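Next up is a structure, given as structure tokens.
The complex is shown incomplete by one protein chain, all other protein chains being positioned as in the whole.
A and B are the chain letters, set down in written order, and residue numbers restart from 1 in every chain.
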Amino acid sequence: MGLLSLLLAACGSAPTPAAAPDPVRGSLTVFAAASLTEAFNRIGAEFTGLHPGASVQFNFAGSPTLVTQITEGAQADVFASADQPNMDRVTGAGLSTGPPVVFARNRLEIVVEKGNPRHITSLADLARPGLLVVLAGPTVPAGKYAGQALQSAGVRVTPVSEETDVKSVVTKVALGEADAGIVYVTDVRAAGSTVEGITIPDQHNVIASYPAVALKGAASPVAAKAFIDFLLGPGRSILTSFGFAAP
Amino acid sequence: MTGRQERPPALVLVGAGIAALFFLLPLAGLLLRAPWAEAPADLAAPDSLLALRLSLVASFSATALSVAFGVPLAWVLARFDFPGRNLLRALVTLPMVLPPVVGGVALLLAFGRRGLLGPVLAAVGIHLPFTTAGAVLAETLVAMPFLVITVEAGLRALDSRYEEAARTLGAGRWYLFRRVTLPLLAPSLFAGGVLCWARALGEFGATITFAGNFPGTTQTLPLAVYLELETRPEAAIMLSLVLLAVSLAVLVGLRHRWLGA
Partner (left out) sequence: MIRADVGLRLGTLDLQVELEVGDDEVVAVLGPNGAGKTTLLRALAGLLPLDRGRVELDGRLLEDVALGIRVAPERRGCGVVFQDYLLFPHLSALENVAFGLRSRGADRRGALAAAAEWLRRFGLEGFEESRPAALSGGQAQRVALARAMAPDPKLLLLDEPLSALDASTRAQVRRDLVRHLSAFRGTRVLVTHDPLEAAALAGRLLVVEQGRLVQSGTPAEVTARPRSRYVADLVGVNLLRGHASGGTVVLSGGGSVAVADPLEGEVFAVIHPRAVALHRRHPEGTPRNVWRGEAASLESLGDRARVRVEGPFPLVAEVTAASVAELKLAAGGPVWASVKATEVSVYPA
């Protein structure tokens, strides 16, 4: 009797509410560290698939560059950094809403040209005289971590160039202009068949944590929060597929 | 220019005023935000001095190269008719039109280790990327067109009859060039040289792409400013003002020589 009346009530006179419009809409600007390029492009496509009323624009660059742009007043909704210190500069300036959350982790890898023509097998090999090694600059997270890794292994390397973001390191190696560089495992993966990666053992490697935060003055605050939630939700499997580790 | 002058029309004054503001406001911004108190420390930092010195060395070297090779090229373009001349002239102006980074990539593809000339250069022991020479080359690529275009125009404007007169007076080709053509060409040459130098000094995209970025070797002042901007914007502002001051000093100091062209 009770079930029947419930059923009747459900199919009966109570009107079904009209579908509420999707609150996640508007244009979303995401500033993200260069190492997130490929993964975030896919995430952006999936996100807009889920929320057709929203559109996502990405600005990929070295984390320090993005921080400067944000502190100088660039309009953005979300900031995803490759390390905590750069994130601290943004939160410290009072430009964020809510606490940052770590959504992914990464590790370093040595990148060399396909075929490894210089037969590099370890961090120690990078100190070989005459080898052209390129690193990200010391203020870029990847560069800072690379320095830590080298120091941990007791290897002194003088790079021939300090790039402004980690992707430039990959490019120089892929073009054959440099013999080796230190980048993230995700970068090696994204670069495909033009390069190879040489593993750095755990005891010297650095785990990079990627925090993300919604920014004050966001044009679409609801969409911003939804994007970050997406990163922690369905985005996780996308990130893993690109080589990132779970947060 | 004292005395009574006819005042330009109001519309012209407004346009000129806006243009002037366009150039003055950024300068004002820099001057106001500059941390004058920390200036000595910022400027004396070894990396800053290194970057300034490298910038000056590289820009003057690039200018010297541009003059040495650009003047003959301008001569050929101005005085010699050959098939493909217009194409060559268009190619020479290309670096002025393309984004500098594209220039950097092109340099890599031509002179890089895997570039067209890479093996040839390596065989002679020359390696250009990541070296100061590479930075000079990058600056020369973007700056030489300014010199070539200015000098070519100057040569065209030169009355070739003066050269005829000199020849009837017994001047051989080299004497003629030294004592007649070059002095008459001097204003254009100077103007072209100054433009070239200024462009080389400010070059960023091609340099960082082809030569890379390393303090003392390839980190010129523009690169240093860009990097400082990420960590210590105040230091970046000071360095920018240094670059500005050096450029102004040269441009204003030589204005009589190069504005007269």
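The rule we apply is simple: a residue touches a chain if its C-beta (ideal position, glycine included) is under 8 Å from a C-beta of that chain, and two chains touch if they have at least 3 such contacts.
Note that the structure is predicted; figures quoted are calculated from it, not measured.
A.B. asks: Given that one chain is not shown, what are the shown chains it touches?
C.D. replies: Those shown chains that the absent chain touches are B.
A.B. asks: Please identify which residue in B:Pro9, B:Pro46, B:Gly125 or B:Gly170 touches the non-displayed chain.
C.D. replies: B:Gly170
A.B. asks: Consider the whole complex, including the chain that is not shown, and state which of B:Val71, B:Val180 or B:Leu229 touches that chain.
C.D. replies: B:Val180
A.B. asks: For subunit B, which residues touch the unseen chain?
C.D. replies: Where subunit B meets the chain not shown: residues 159, 161-162, 164-172, 175-176, 179-180, 183-184.
Note that only the chains that are shown with their structure count from here on.
A.B. asks: I'd like to verify one number: the distance from the centre of subunit A to the centre of subunit B, where each centre is the average of its C-alpha atoms, in whole angstrom.
C.D. replies: 38
A.B. asks: Residues of subunit B touching subunit A in their complex?
C.D. replies: Listed in rising order, the residues are 108, 112-114, 129-130, 208, 211-214, 217-219, 226-227, 229-231, 233.
A.B. asks: With touch defined as at the start, can you tell me which subunit A residues reach subunit B in the complex?
C.D. replies: 62, 64-65, 67-68, 71-72, 132, 134, 137, 139, 159-164, 172, 175-178
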